[in-house]
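Removed from the display is one protein chain of the complex; every other protein chain stays in position.
Chains here go by letter, A and B, matching the order in which they are written, and residues are numbered from 1 within each.
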Amino acid sequence: MDGFWLAALKVLIAFALLFNIVLVLVWVERRLVARMQNRIGPNRAGPAGMLQTLADGLKLMFKESIDPRRAQLGIYLAAPVLALIPALLIFLIIPIGAPITIGDTTYDLQVTDLNIAVLYFLAMSSIAVYAIVLAGWSSGSKYPLLGSVRAAAQMISYEAALGLALVPVILYNRTTSLAEIVAAQGGTFFGIFPAWNIVLIPSFIVFLIAGFAETNRAPFDLVEAEQELVGGYHTEYSGFRFALFFLAEYINLFNISALTVVFFLGGWHGPVFGPTFLQYLLPIFWFLLKTAAVIFVFIWARASLPRMRYDQLMEFGWKRLIPLSLVWIMVVMVAVGLRRFGLPWS
Amino acid sequence: MDLSAYLSIALMAMLGTGFAVVALWASKRLAPNNPTPEKLAPYESGIVPLQEPAERFPVKFYLVAMMFVIFDVEIVFLFAWAVAMDDFGWAGIAAVGLFMLLLLETLGYVWKRGALDWNVAQRARYRVVVAPEPPVEEVA
Partner (left out) sequence: MTIGDWLTESANWAFLFLAIPTFVASVMVVSSRNVVRAVLYLVIALGGSAALFLMLGAEFVGWTVVLVYIGAVIILFLIGIMITRAPLTKSVDLSHPISAKAPAALLSVLLFGVVAWAVVESFGLETIPLPEEATRTGEIGLSIFTSWVIPFEVVSFVLLAALIGGIVLARKDEPAEVP
C-alpha cells in the first residue's frame, strides 16, 4: 500500500503545484505584456497585483453560467472538463529535478516515469483537440463552430510537426522515457559546452513553433481570433466553465515550455555545488529558470508578433515545418548512422 | 505486469475530474441564475440568429485530417525504429529512408496538386481561369 500513498501524495503535490503555477503565470504574463505595451498591468490585488488571478477566478465562480438554448448540454458541459484532464496528465511525466535520496530510498521528482512518455505526450495532446471540437460543436452557435473547425485543423497540423520534431531526439538519445532523455543530456561537449539536445537546432525550432500553435498562443491564436470569431470555441461558455478552459490553456503553456526544456535544454541539468540539500534544490532551480525563460519567449512573442492569417498558418505548417522536419530526420539518421556504425560499405 | 506507473495517471484523472465537477456544481449553486430568452440565444453579435449553425466548410479541412492520419502512423513507426536504431544498423536506416522517401513523395504530390494551397487567390487552377482578365469593352 506504500506505493499507493506515495503516488497519491505525488499527484496531490503536482495538482497543487500546477494551480499555483497558473496563478503566478497569468499574473506574470499580464504584467509583462503590459510593460511591453507601455501599460502598467494589474497591480492592485495583493502585493504588485499578484493575487489578481485568484480574484478573477473567484469572480468567475460567482458569475452566472448560461446554458445556451441550442447547446447539447451533456457534451457542452463535458468539453471544459475534457480540456483540463489532458493538461493535468501531461504534467505527470515531466521530471522537475534530480532524484532525491533519503535514507535508502530514491525519490524521483517526477510523478511517473513512463517508458513511452513521448508517445503518451502526443496522445494526450491529441485528446486535447476533442475538448475544442466538442465545445465548438455542442454550443450550437456559429462562431464556436467556425472556431473549432479551424482549431482542429490547426492543432492536428502542428501536432504532426511536433511529433516529427521529436524523432531526432529519440534517435539521438535512444530512449522515449523523459527521465532517460534528461539523463542523456548530462555530459559536456569538449568539456565546456553542456551536451544538451539543442544541438539538434532544426528540431528545437520546429518543436518551439509547433508548441506555439499547439497551445493556441499568439501568433497562432486563430482559434480565438477576437476580430473574426468573437471568442472562438468558447464564445458560449460563461462563468466557471470558461475558467476551466482558461486554466487548461495556461497549464498547457507551462507543460509545453517544460517539455521544451526537457527535450532540448537539458532538463534539470546545470552547475550543482554546495551541501547536499543545495544539490537537490539547485536542479529544481535550474529547471524552473529554464522553463521561465521559455515561457518568457512565449509571452514576448505574444506581445510583439501580429496574428497570422489562416492560409499562412496552414501553409507554414505543411509546406515549411513538416518538410523541414522530414529532411532533418533523414540528415540526423545518416549522421547518427555514420557515427555509430561507420561507413555503410566498411 | 507492473501497472503502477498508471496508478498516478488514473489518480490524477480522477482528481481533475472531481475538481472540475465540484467546481462547476459549486459555481452553479453560488452564482445567480436568471435566464432570459435573449441571454440563452446563440451569440451572433447582437443579430437574431436565423438558421442552424451548421454550415458547409471547404473539403480541405477533411484532407488535412487525412494527411494527419498518415503522418501520425508514420510518427509511430519512426518512434518504434528510433528507440532500437542500434540493433538494425544501415539496413534499418535504408528501410526507414525508403519509407520516408515514399512519404515525402506523397507530400510532394499533394503539394503539387494544390491541396496545401489555402490562399484561394494563389491557387494554380484559380489563376489559370482568372488571371488573363478580358479587356473591358468600351460601351460606345
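We adopt the following convention: a residue touches a chain if its C-beta (ideal position, glycine included) is under 8 Å from a C-beta of that chain, and two chains touch if they have at least 3 such contacts.
In this text the structure is predicted, and so the values were computed from the model without any measurement.
J.: Could you tell me which of the visible chains the hidden chain touches?
T.: Among the chains that are shown, those touched by the missing chain are A, B.
J.: In the whole complex, not just what's shown, which of A:7, A:66, A:122 or A:135 touches the removed chain?
T.: A:122
J.: From the list A:60, A:145 or A:256, pick the residue that touches the absent chain.
T.: Checking each option in A:60, A:145 or A:256, the one touching the absent chain turns out to be A:145.
J.: What is the set of chain B residues that contact the non-displayed chain in the whole complex?
T.: These residues of chain B touch the chain that is not shown: 1-3, 6, 52-70, 72-77, 79-84, 87-88, 91-92, 95, 98-99, 102-103, 105-106, 109-110, 113-115, 120, 123, 125-126, 129-130.
J.: Give me the chain A residues in contact with the hidden chain, please.
T.: Against the left-out chain, chain A lists 70, 72, 75, 114-116, 119-120, 122-123, 126-127, 129-130, 133-134, 137, 140, 145, 148-149, 152-153, 156, 159, 176.
As a working rule, only the chains that are shown with their structure count from here on.
J.: Under the stated contact criterion, what part of chain B meets chain A in this complex?
T.: These residues of chain B touch chain A: 4-9, 11-13, 15-17, 19-21, 23-24, 26-28, 30-35, 37, 39-45, 49, 53-55, 57, 61, 64-65, 67-68, 71-72, 75-76, 78-79, 82-83, 85-86, 89-90, 93, 96-97, 100, 103-104, 107, 111, 116-120.
J.: Within their complex, state which residues of chain A touch chain B.
T.: For chain A paired with chain B, touching residues are 3-4, 7-8, 10-12, 14-15, 60-70, 77, 80-81, 84-85, 88-89, 92, 111-114, 116, 118-119, 122, 139-146, 149, 152-153, 156-157, 159-160, 163-164, 166-167, 170-171, 174-176, 230, 235-236, 239-241, 243-244, 310-312, 314-315, 318-319, 322-323, 326-327, 329-330, 333-334, 336-337, 340-341, 344.
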